[in-house]
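Missing here: one protein chain of the complex. Every other protein chain is in place.
Note that the chains take the letters A and B in the order they are written out, and that residue 1 is the start of every chain.
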């Protein structure tokens, strides 16, 4: 690689420090990262100085609405920034830049956080760097796991994409044609009135572990794309039949045993994750790669990781990389990390260019810090 | 809220003046709050400027309701700006203690 990443280092220093703010959905995160000069590698790694998060949790059966989520972020953002600074033991003067999520995400929460970013940047006379949320996940995943050029499965509440790098862009090879995986799981959790604490997907996962019987659900893969709304409608229908007024009983064809809510969670996970693993494998075959990196909140699901591992074992020299919930689930550190890489290549945003956007595709970002 | 004749369409207007501690803070607030576009530009126009140590806004909308919503949003964001100033202004070299 030949990209010069050190044109903007502060005189007399051999490292950079950035603060990152994330608030594109129901997590508010602030992180502070330190990157040494030179290319990042396994022997020259970035250091997480702090990574603080506060999640807006709604009652069972309810999703998080933009307005309420924005209010949560506004209420907490200053406190979380202070906590991140104190944990990292750095001052404003130590920072090179302030990074913020510019999209994609929910408009009101994004906007509530960027206002704090703009104010802080002006008070401390620091440059601002807008970061694509998805690119944040990818760069943090690469840094933590050491995967140099993987096919990335990005699975979260709002995104389901299979991504691979080529010619300074993260290109989308496959994605959902309708709803995102996390959204699908969240909505089913709402149907079952499962608690949203700590996360609806986590609770579905725990219930699925107790499920035994596989219920027939549609399987909808289209090339490297997939569709999930039909599956959700189907399983929602089953749940409403079983737990609604009708109280309809469903039995397993083989054993004659009653189908439970746990069985529905189990079946939903099995079918959705099979589809995700399949489109990932399709992308691997298509770009002749053998590394997979899973990022995004749903990436912390153990069953998904296990299935991906089984898939990759059957591929020559296959390797799988995943991060734990500190980095999988939306956080500020990934925004700081990706933003700092961008800053090091001279990409900053002036104030008028810091407007957030709900739709910001992964492949719109010019990945100036890579040229492999 | 004063109704003004003139532009028949944006007939409702309101001016708001927010005092800050100094001119610098008023300028920062103006630059933090003004970049975000108004979604329905044909229904509402908001202009920002500073006068000394005050931030002065002018809302022009098609109805009082539109202006009420805009002001409510503005005040929400203003709270973030003011809180940031209270906590961080002049503290660039300050090491925050365990919170």
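In this section, a contact is a pair of C-beta atoms (placed from the backbone, for glycine too) under 8 Å apart; a residue touches a chain by one contact, two chains touch by 3 or more.
What we mean here is this: contacts and distances are computed from a predicted model.
Only one of "EKC/KEOPS complex subunit BUD32", "Nucleolar protein 11", "Exosome complex exonuclease RRP46 homolog" or "Prefoldin subunit 6" fits the UniProt record of the hidden chain, and that name is "EKC/KEOPS complex subunit BUD32". For the chain that does not appear, the touching partners among the shown chains are A.
Within the set A:79, A:187, A:234 or A:286, the residue that contacts the chain not displayed is A:286.
Looking at A:169, A:187 or A:234, the residue that reaches the missing chain in the full complex is A:169. Interface note for the absent chain: among A:35, A:58, A:145 or A:159, the touching residue is A:159. The missing chain lies against chain A, touching residues 24-26, 104-106, 156-159, 164, 166-167, 169, 171-173, 175-178, 180, 182-183, 214, 219, 221-225, 270-271, 274, 277-278, 281-287, 297, 306-311, 313-316, 330, 358-361, 363.
Operating definition for what follows: only the chains that are shown with their structure count from here on.
Centroids of chain A and chain B (each the mean of its C-alpha atoms) stand 33 Å apart.
Interface of chain B with chain A (complex): residues 28-29, 31-33, 35-37, 76-77, 79-81, 83-85, 87-89, 91-99.
Residues of chain A touching chain B in their complex: 70-71, 74, 77-79, 81-83, 85-87, 89-93, 111-112, 114-116, 118-120, 122-125, 351-352, 354-356.
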